[in-house]
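Missing here: one protein chain of the complex. Every other protein chain is in place.
Now for subunit A:
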Amino acid sequence: MKTVLLERFVQEARELLQTAASGLLTLEREPGDATAINEVFRAVHTLKGSSGLFDTPPLTRLVHAGEDVLQQVRTGAMTLDSNVVDLLLDGLDQVGAFIDQLDRDGTLAGDADRIAAQHAGALRARLGGAETAVVVIADTTLPVAPPEWLAGFPAAERDALLARARAGEALLAVRYTPDEGCFYTGTDPLAAIRDVPDLLAVTVAAREPWGDPVADFDPYRCNLVFTALTAASRDAVEQAMTYELDAVELRTLVAVDAIAAPTPAPDVAPEPESSALLGEAGRHIVRTQLRVIAGGYDAIRLRSTGTLIGNLLRSLRQDALRERWEIALAEAIAAEDLAPVAAFLAALEEGPAPAAEAPPAPAVPLLPAELPASATADTPSAATLPAAAPPGEPRPASKTLKVDQGKIDLLMNLIGELVVQKNALPFLARRAEEIHGSREMGREIKEQFATLDRLTQEMQGAIMQIRMLPVAEVFDRFPRLVRDIARRLDKQVDLVLKGTDTAADKTIVEALGDPLLHIVRNSLDHGIEEPATRVAAGKPPVATLRLRAWQDNDCVVIEIADDGRGIDPARIRGVAVDKGMVTREQADALSDQEAINLIYRPGFSTAAEVSDLSGRGVGMDVVLSTVQRLGGRVSVTSQLGQGTVTRLSLPLSMAVTRIMVVDIGGSLYGIPIDHVVQTTRLDPGVIKRIKHREVFVLRDEVVPLIRMTALLGGRPSAVDAGRGEAVLVCRVEGRTVGLVIDDFREGMDVILKPMTGLLAEVSGYCGTTLLGDGRVLLVLDLKELF
């Protein structure tokens, strides 16, 4: 039960943190947004409530501090400036870290208490002293530090530390009065006090007035008293000061202004001699009913209380008392007077009713004396107890099921196996016909196969739907990120997200994060100008960065557009020449778009200074290779002075790879269809030789030919003179090559299995798949081969 509950909590907490964080960002932009503040507050409030179910006081304390700050914002007592937002976001991040710890270890890390106290202290410091707060006396074995101990500290420092103490952090005050003659004993008081671990602040003062600097000053007599504040434990302090313990006094630091009257909990603590009949819960119920009806005569409320107390007595099998209660109730309702009921409740609460007695309890002095005896017989019972309802069938409250991703992946793999296994059936059918000579059996197998084929396809489709995630999964982290980066760069950026519910396979969506992050950072770092520069260029000071996603046939397109300074092709050309990537002549011959495309080359970076944001070494080349690995494309267009648009186009799903099966040297291989430009058959006469390489001309382009049998081994089959050489024209990393193979076979959709175990290191293959007859098909990785 506990683990399920904790799992649920982890999940809920993460969602609530996300809600709170995005709401805060909205609020920072629109401070008056009442919906947003309520949403943030409720998220944090719910989180606090849920966290109370677990033994995680630091987590609850931190969330509580955040809630208190938000409450003040909500009531208008505090304005939400960027600094408060920073504090809150930091606090939420810390809560997120706690949640991660809980998720991983089932418990919080050892330093959670201290860390939570720091965050909570920083938050509570914003509240102002008037707020009452939970006071945790750090070490109850120690007396509280007197205020004069703290007088020597600068006010700001003292208040900050008091805020931490108020937030529940265990702080100690150490007063160290070294011996007057300590200079003769080799003691260094300053070094001694500095040895106190986790030292937060130290002051030095004179014990006695210094007197006349010339006449009275004795440089060999120590007249100092040190006061230190520390977050260390008493033991640690005593250990550090072990030789000076006689001169040390320890006190607990408590924020004096925080010691307000603690709010009494409404469920009053049970008195020691709690009635054995009612028990704690029952006494609370009865006492509360006295309060509930105290508001004055109200028929509805009274009847509700009547039912409830009736239930209570039934639950306790006090039938005799229950009868009396109904009489008292009827009397009260008839007379519209609460007295009989109140008296009964008061008597019931005070007890002591003989709990051990059997159900037909003897008359206990519970019946109020003033109750007329006549009321017993003829007054109808007003408190009709509800008939026992039929047993409730617990229905699921939500139609959404949360499933661990690993389980979906497992299902996906199993279905992949099923697809492959199913492909063995036509092979079996052929064997039935050809080897066992049973045409009938072959036909039946084929029929079964057709049904199975349809079912597995539907199943595969259904699972792929489950794997679809909205791009919001990655987009959602950008508001925070853009805000933080923009703040660090002193730039003003308005982030616009569109099409966040566009869905794509989870592998794609998850892999999108890093390329997107890089492009967005580039845009903020290099594209978007400082507000002053923008104004000078006639643009609004606040830049706009748009992240947009939409579905285009079987692709998902992500567009990142800024209205920054754009990419200067001339500058790109210059950098490329300086870096020796192209010659000046080549650079000049490039069109502007071609020049811009140079940014994809490895090692290209135009930022004059390396910033810690975009960094060094990771450039657009990495974005390109990531996107290509996912089977997608990248394009960048830019208008100098107007902005840059980067567009990523990715397949909706990559679970299934379409390959073309080819015959090379008598073996079958798969080639990912993404690479294939066209198939052709070449007459031996059109194959030319340039130096040692065979080439042919395809639409004005000289295409090198690669004989795959030479590369992969195997015996080339004789060329059928009438048909020519089979050539598969492929594009690999922007180059066109012609692969000379023995024959083309069919195209098929397969689920690629990565090369594992001993084969994992073998390059040139991107994976394997099983053919219908059980043979393993190697799928070539052309990028690695050439």
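The definition used in the following text is that a contact is a pair of C-beta atoms (placed from the backbone, for glycine too) under 8 Å apart; a residue touches a chain by one contact, two chains touch by 3 or more; residues count from 1.
By definition in this document, contacts and distances are computed from a predicted model.
K.L.:
Looking at UniProt, which of "Acyl-CoA dehydrogenase", "Permease", "Peptide ABC transporter ATP-binding protein" or "Two-component system chemotaxis response regulator CheY" names the chain we cannot see?
P.N.:
"Two-component system chemotaxis response regulator CheY"
K.L.:
Out of A:S233, A:N311 or A:T679, which touches the unshown chain?
P.N.:
Considering all chains, including the one not shown, the answer is A:N311.
K.L.:
With the missing chain put back, one of A:F9, A:F98, A:F344 or A:F696 would touch it. Which one?
P.N.:
Within the whole complex, the residue contacting the unshown chain is A:F9.
K.L.:
Give the residue, chosen from A:G52, A:G513 or A:G724, that touches the chain omitted from the document.
P.N.:
Answering carefully, the residue with contact to the hidden chain is A:G52.
K.L.:
Could you tell me which of A:Q18, A:T203, A:T288 or A:T736 touches the chain that is not displayed?
P.N.:
Only one listed residue reaches the unshown chain, and that is A:T288.
K.L.:
Kindly note down the residues of subunit A that lie in touch with the hidden chain.
P.N.:
1, 4-5, 8-9, 11-13, 38, 42, 45-46, 48-50, 52-53, 263-267, 279-282, 284-285, 288-289, 291-292, 295, 300-301, 303-308, 310-312, 314-317, 383-386, 388-395, 397
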